[in-house]
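Only one protein chain is missing from this complex, and each of the others stays in its spot.
And then chain A:
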Amino acid sequence: MALNRDDKSPLFSPGVAGTLRLIVYLALACVLMVLDHRGGWLANVRYGLSIVVEPIYRIAGLPSQGFQAATVAFADRQRLTEANQRLREDLLLANAKLNRMASVAEQNQRLKELLDTQHSLSLNVQLARLIGVDLGAFRHRIVLNVGARDQVKPGQVVIDARGVMGQIIDVMPTTSVAMLITDPNHAIPVTIERTGLRTVAYGSRGGDMLTLPNIPVSADVQVGDKLVTSGLGGRFPPGFPVGEVREVGQTASGTFLSANARPAADLDRSEDVLLLHDLAEPAGPPDVAPNAGPPADLAPDPNAPPANAGPNPTLPRVTAPTASGAPARPSSTGTVP
């Protein structure tokens, strides 16, 4: 039955040698899996071998890119015109809203400065494109065409025009992998916009929905309620749309309500996404406000020669701290009020 291929080990019958090898390899694979599960090696290995992995991702992304190009090339004129018209209308509407918002935003900014808080309505974002790569079915992950060289860091929030899509989990030099909010292993703290109830939205086991499994029975949740990020937990900044409640029901045990929500973002249609640069405020007390004290232009120039030797010429010079904000690429970074 077994084929005699193992000329190297004549001591054993081929069956025994083959089985031994199988056991060795299976054990090796198991050890690798356990080590990886504990220590998360795979990301490091992938980063190290990114010179091989990334070109393959790009090559594997070519068919879908070509398909899109073909769709555009062969789309009939009328559909393009319609799409163009619709986009123009959207832009007009958005601009009108923005104009109205601008004054409010400015007022808000001034009030917040008065209150000495660091929230701001402006977004520091970076544009990214999806690479059409399939990272396995039932794995809600996407590959983006920006990476560590574009100052992308794990934990950055990915949004599209309609809402939160997910967060970066894995960064390579020029690509990165983001986990979508519908992944069963993902959870996002949300607030129900109408009532202010705080809860957590998890990805659902199958399909493209979010589940909110632990809402108190007495809470007021209705179909159609909008979910926005609550900003708790220090990962997602507050106020971004997450989804809309589609159904509400009791859990099997009857101790909680559970709701299903549809994500607001176009998870499977977006091609261009935005990466937020400023992360939410970390948990814990806020930092000391950096601009305490008199304005900088009143400070004496540290490089100017001292006018007089003064009583204490050996005082150490105070140098201005260097700005260490998240560096943003000027070409692809926009500031949207």
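Assume contacts are C-beta pairs under 8 Å (C-beta built on N, C-alpha and C of every residue); 3 or more make two chains touch, one makes a residue touch a chain; residues count from 1.
FYI, contacts and distances are computed from a predicted model.
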Name per UniProt, for the chain absent here [options: "Cytochrome c oxidase subunit 3", "Rod shape-determining protein MreD", "MxaS protein" or "Taurine transport system permease protein"]: "Rod shape-determining protein MreD"
Of A:26, A:83 or A:111, the one touching the omitted chain in the full complex: A:26
Which of A:84, A:185 or A:255 contacts the chain that the document leaves out: A:185
Touch residues of chain A, complete complex, unshown partner: 1-3, 5, 18, 21-22, 25-26, 28-33, 35-37, 41-42, 45-46, 49, 52-53, 56-57, 59-60, 63-64, 67, 132-139, 184-185, 205-207, 268
